[in-house]
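Sharing a structure with you now.
The complex is shown incomplete by one protein chain, all other protein chains being positioned as in the whole.
First chain written, first letter: the chains are A and B, and each begins at residue 1.
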Amino acid sequence: MAETHGHEAHGHDAHGHHEEGWFVKYFWSTDHKMIAKQYLLTGMLLGAVGAYFAYVFRMQLAFPNKPVPGYGLVTGADYNALVTNHGAIMIFWVAMPVLIAAFGNFLIPLMVGCDDMVFPRLNRLSYQIFLVSALVLAASFFVQGGAFGGAWTSYPPLSAKAEYSLTDLGPTLWLAAVALEFVAFLLGGINFVTTAMNSRAPGMKAFDIPMAVWMIVIASILFMCSVGPLVAGAVMLMFDQQVGTGFFDPDRGGDPVLWQHLFWFFGHPEVYVVLLPALGFVAEIITTFSRKRLFAYRTVLYTTIGTGVLSFFVWAHHQFIAGIDPRMANVFSVTTVLISIPIAEMTFVYIATLFGGSISFRVPMLWALAFIAEFLMGGVTGIFLGASGADIYFHDTYFVVAHFHYTFFPIAIIGTFAGLTYWFPKMFGRHMNETVNKVHFWITITCFNGIFLPLFVLGAAGDHRRIFDYGNFPELSQPWMQDLRVFATVSLLIMLAVQPLFLANFFYSMFKGRKAEANPWKANTLEWQCPSPPPHGNFSPLPEVYRGPYEYSAEGRADDFWPQNSPT
Amino acid sequence: MIRRLVVLAALALPGAANACSTCMDPREGNRTLLWVTIFLSLLPLGLLASIGGFFWYRARTAAAVVAPSPDLPPVEIR
Partner (left out) sequence: MADSTTIRARPVKGPPIIESELLAMIIFVFADVMFFAGFISAYALVGARAPIGWWPPPGDPALPVAAAGGATVALLLSGAAVFQAGRAAKADLAAARRPLAVAMALAVAFVGYQVFEFVRLSSGGFTLQSSANGGFFYTIVGAHGLHAVSAVVVLGWTQRELAAGRLTRAAFSAIRLYWYFVVLLWPAIYTTVYL
């Protein structure tokens, strides 16, 4: 019923075989692959903006009060705005659109074996709202007083009153952009869940769904569960800024810590919202390149669900020093440390998958292995911060910054590179140059550790993360500390310098690369069983599924892979 | 040694550690934050469970409708 309705609904615009105009094809398309590419390119563009911000404020930290090439002199307000928007952009406008929206849109219909999303026009609307949100964010840089600089967590009273944030419209535009972005992902997530539930190819049972699809679906559900209170808080904060209400103003009966609860009720599940898709990509990649079945598929699935459930019980670990009841802090310490169990379990499952496999170190595999290694570092350092006693010391130091970059960089950057290099042949029908990508991989990974390992040391030495010029803090501007800052900044410069290598490879290969066959990696999942790049409607005929997604090296078969749709 | 004894004494008397001037509940015995925390944490799980229950109910009734006619030829979907 829904199926036929869906076909009727988009039969007119998406699957009519008339030739589309340039504008309709690239900007008004309801095709899930085109929307995925729109999300991907927008996310990459904003990623470049976020990286530029990081470059500017790292330069200020390493060489304080010297004009930064390509920016100029960084003032305190500039620094705050850059740091704030670096965080916001990298999480809301890079990690979410690329990992969930771009890959979710591209992969879910292909992996479950259908022709498009259930609600294609809702999907198009989702991208359009996302684009508007990015434009609103960009607009916040050009208002009186400049962009919002109250950190990406936007705590009141700093964010609630123009006399503190020194900009009247900046915080409001920033909040409006975030809220619009959430609406976009609400629409997108509705599509992901309904498509994965109702449009699966005949024969695809719950345990035949590739892990990447499961992870994106569970991440979408987590997002839906957690985003509501933050939107409520955003409405209240916007009223505080522009209407003059007193929700977060203690003078008038409000409560500033309330915002922290509402924000982190969303903010912590959000970490898992972006983590899970990356874990899903890694599962696809390591099974393909070690030619082995995923170790304990059901365990991974149940573990993922367990992570999702637990992620609702940890948020107050962000407020250990905000003045919550210490007895409550104890509870949240325990739940926070508990959540490392499912994540550690997943790491072990991936290592067990690799064990005894015939591993080939292609570029996606390198990224996937790097993900496991680097994310492990992020997870282990998180235990210190989860313990409420240690956190009182580490709170707001560079230790925290290093910790969450060791989680978010693997998720947002390594996960994206793993997914991009793995699915590039399917997306664009061509291969990327592998040697260039390997050079890019090794330099990026080395420099990433070069940036953030020194920050652990600095943070443990008490380096506070919200200081713009250390000249006023003699105990924090000792020569050895400044040397570490310079080391981190130089690592960042080298890392940024090699990214054009990848981009050049990406865009060159998109048009001029070696043509890719349908299944270049000899993988099982359905997206590799249609032409590269997939045409309108993806499959002809639509596939039927006979087995799980990871049947590699099955005994008694000539091939070491066994596509899901092959009857024998 | 004396420091250790003080620490041990503090561990034996956890009530003394509650003298936190910025705690959410200035009035001892007010448990609203605790209840709100529990409510907000459990609500998504309750909603998910109810959706799961609805799903299970639908799947069961659908199976009951389909089951009596296993001999019908399967509808081919191309």
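Keep in mind that, in the parts below, contacts are C-beta pairs under 8 Å (C-beta built on N, C-alpha and C of every residue); 3 or more make two chains touch, one makes a residue touch a chain.
As the structure is a computational prediction, the values presented were derived from the model and not from experiment.
Engineer: Taking the whole complex into account, name the chains on display that the unshown chain touches.
Structural biologist: Within the full complex, the chain not displayed touches A, B.
Engineer: Can you tell me which of A:24, A:41, A:232 or A:497 touches the chain that was removed from the display?
Structural biologist: A:232
Engineer: Taking the full complex into account, find the residue in A:79, A:247 or A:350 that is in contact with the omitted chain.
Structural biologist: Touches the omitted chain: A:247.
Engineer: Using the definition of touch stated at the top, determine which of A:202, A:306 or A:429 touches the missing chain.
Structural biologist: Per the contact definition at the top, the residue touching the missing chain is A:202.
Engineer: If the hidden chain were put back, which of A:297, A:350, A:448 or A:468 would touch it?
Structural biologist: A:297
Engineer: Go through chain A and note every residue touching the omitted chain.
Structural biologist: Counting only chain A, the missing chain is touched by 1-3, 5-6, 118-119, 122, 186, 189-191, 193-194, 197-198, 201-204, 207, 221, 224-233, 235-236, 239, 243-247, 249, 252-255, 258, 261-262, 265, 293, 297, 544-548, 551, 554, 567-568.
Engineer: Can you name the residues of chain B that touch the chain not displayed here?
Structural biologist: 24, 26-27, 30, 32-33, 35-36, 39-40, 43-44, 47, 51, 54-55, 58-59, 62, 66, 74-75, 77
We take it that only the chains that are shown with their structure count from here on.
Engineer: For the complex, give me every residue of chain A touching chain B.
Structural biologist: On the chain A side, the touching residues are 202, 221, 225-226, 229, 257, 265, 309, 312-313, 316, 323-328, 541-542.
Engineer: Could you pull out which chain B residues touch chain A in their complex?
Structural biologist: Contact set of chain B toward chain A: 17-18, 20, 22-25, 33-34, 37, 40-41, 44-45, 47-48, 77-78.
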